[in-house]
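The complex appears here minus one protein chain, its other protein chains still in place.
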Amino acid sequence: MKKLLRYRVVQRLGWICVLLLVWQGAVWSGRVSPLLLPAPRQVLETFLDRLLYGELAAQIGFSLAIILRGTGIALVASLGIALLSLYSKVFASFADTLCALAHPLPAIALLPLIIVWFGVGYPAVIAIIVHSTLWPLFLNLTAGLRATPRVYVECGKSLCSSPLWLLGHVYLPASASSFLAGMKIGWARAWRALISAEMIFGAVASSGGVGWFLFQNRVMMDTAGLFAGIFVVALIGMLVEELLRLAEQKTVVRWGVSAPQ
Amino acid sequence: MQGLRLQNIHKSFEREGSRHRVLEGVNLTAGEGETVTLLGRSGSGKTTLLRIAAGYDFPDQGAALWNGAPIEGPSPHRFVVFQSFDQLFPWRRVGSNIRFALRTVNPKLSRQEAGERAAYWLEQTGLADCGDLWPSQLSGGMKQRAALARAFALQPGLLLLDEPFAALDCIQRRTMQELLQELCARHHCTVLFVTHDIEEALYLSPSPAFLTAGGREILRLNRDQANQESIRRLLSQPGDEEAML
Partner (left out) sequence: MRKRIVALCALLLLAGCAGKKERSITIAQQYGTAYAPIAVMRELDLLEQELPDYIAVEWAQLANTAAIRESMLAGKTDFACMAIPPFLIGRDAGMEWRICSGVSRVPMGLTTSDPAVQSLADITPEMRIALPQPGSIQHILLAMAARRELGEARRFDDQLVTLSHPDGMSALLAGGEVSLHFTASPYLQQEQQAGMTLLLDGEEAMGQPYTGIVAVAGESLYRENPKVYQGFLNALEKSIRWIKDNPEEAAQLLAPLYGMEPDALLLEMTAPGAAYTTEVAGVEAFGAFMLEEGYLKAEHPLNTLLFPEAAS
């Protein structure tokens, strides 16, 4: 498994190097205006400069903190809804309908409503992240909970009669693969939504996150800064996806359990 | 009365819109420390009866008693080994599955004691080296033995076994059968053992039980009837079992 992971990393790095070479080649050819495509070196210098002396590190921290908080809220909420659905058929049908309505809505489509309800500050961004992650998490958690093999449930019931124990030691671990699948989708949606929201809302308090950093560089026509911001967004997105993949390797892949299709 | 007592058990299921009667007033008694093997054609309701004894299902009519008290739900004192290969929790290693079961049932048990008991039963079931493996890394037969190790380690008053040795080869099967007998003798463990294997049924119990087709009745075979020949005859003549004896 470690071999496989190393192999993937090598693959990724290899292709990134190829892209960098093509990029550098385009710059060397002198046919592209630096306003459209700054040199890799310039982007790297801008990136390091902003990271070490500028506001970039704070903006990254801000974005990560806000997404963690939003995802945390979505996690607790989706778990609550999923559990209620597990125990009440009436609630399950209500939650299913609600989810069918809300799940396909991109957060950006809800933006005007969110501005009216939550304003343009911190709560609005949190609302967008929660909306983006809640539904995929709920869908996958419910699927996982419902697909828990009866044998495990009955074995568990023979060991302990407490429903809470059963939930923690049987239902939740048995739903791990669905949960991780939901996290992957939820993360992807939340990260995109966060960056878009930050680009629209601007600074919350003194920080606006990576999206705001991008937007500022755009309006100030700092193309190298814009590229640096784009790389940060892509890099963080990729890193977290790798982390989730690693979590899968360490759990469900080892256990030999695959997500219900 | 000590032991398992199933009286006039009726059970039916809803299936595709129609009532499907599985058990129609059967009686079965297993005294403390007794091993009762249960034979019968496929679909005669053996597993349903076992599930009622486990407390997973409840009879529509009749009484299921354990040590004189009605069975109201699952309990670690009436532990089941299913037919399925995958009954250990896949998110725990094999040894951890057993230790975890032990410490859940008996929270006072120390980590060390639980570890020792788990190691003992893994060794007894021929899985001494498998404690640190994940269940998914075991073969079908090994998984089945690990599930038995967990059940044995719990030392339940009533062991409910649903064709537990079906996946094992003959040598392993004999070892397990001996292990089961030894356990019963040592701990006065009552066993209800569902099987398709006539030889096994006779080996483990001097008077196997036979569930007739349609779940109508349980026949306890006496010394004269408990032989391969008559059981085979019973299995081949559905609907007329009583007349045959």
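Lettered A and B in written order, each chain numbered from 1.
Convention: contacts are C-beta pairs under 8 Å (C-beta built on N, C-alpha and C of every residue); 3 or more make two chains touch, one makes a residue touch a chain.
Note that the structure is predicted; figures quoted are calculated from it, not measured.
Contacts of the undisplayed chain with the visible chains, over the whole complex, involve A.
Of the candidate positions A:Gly14, A:Pro34 or A:Gly256, contact with the hidden chain is made by A:Pro34.
Although one chain is not shown, part of chain A still touches it, namely residues 33-36, 115-116, 119-121, 200-203, 205-207, 215-216, 218-223.
Simple rule for what comes next: only the chains that are shown with their structure count from here on.
In the complex of the two chains, the chain B residues touching chain A come out as 54, 56, 73-76, 78-80, 82, 84, 86-87, 89-91, 100-101, 104-105, 134-137. Residue ranges on chain A touching chain B, taken from their complex, read 149, 151-152, 154-155, 157-161, 165, 169-170, 173-174, 176, 251, 254-257.
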